[in-house]
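One protein chain omitted, others in place.
After this line comes subunit A, so read on.
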């Protein structure tokens, strides 16, 4: 392995960015490809696929055999709101492989008693995100439906290109939210990335069922990264409006 390829690869991994080590199994030459780097032809198509799936494997291209080793950062979930839905969402997301953190400045909600074994921040999102910036391998679910708490985090998630941005609230609530986010400088394209009403349409009724819908939607968003156009058309049909208190 080329020492430079290893250094580049580790630097990308430390920075929570995706990278693929491409090794020509014929002559042993290798290089690190960053997400977004342009690679032409069949090899480029295989690399794009490996970035989405995170699966490693061999591929035949240009008459040679290449091994693609995909290194994707651990996806994680940041939940704004230490509410009933979050109590179910946190353990479910953890089982599905997403480390979870919960942020809610309301100390009556954000208690260790209500959230055992969860990284909990009883602080404003502004303060937490300053310390721990969002990135494109983070999913953000805003479920307080309090603009004072949700709005800043939603705007930050759009700016950081989080792979999933979901916001609890009815279409009516969301329409008002859209106006506020536009006033904060969000673009129409960014607004279109918000999943609201939140969650896949599985007819979820209880807080735990809504948690399932949110987690499923986050997984769908993760596994269809780079296929935004088709994926958002499918997943925008969610109807959890009745949960807007």
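Remarks
Keep in mind that, in the parts below, a contact is a pair of C-beta atoms (placed from the backbone, for glycine too) under 8 Å apart; a residue touches a chain by one contact, two chains touch by 3 or more; residues count from 1.
In this text, contacts and distances are computed from a predicted model.
Taken from the listed names "Rieske 2Fe-2S domain-containing protein", "Cell division protein FtsX", "XdhC/CoxI family protein" or "Cobalamin B12-binding domain-containing protein", the protein name that UniProt assigns to the chain not shown is "XdhC/CoxI family protein".
Touch with the hidden chain on the side of subunit A covers residues 1-3, 6-7, 9-10, 13-16, 23, 25, 28, 55-58, 67, 69-70, 73-74, 76, 78, 99, 101, 132-133, 138.
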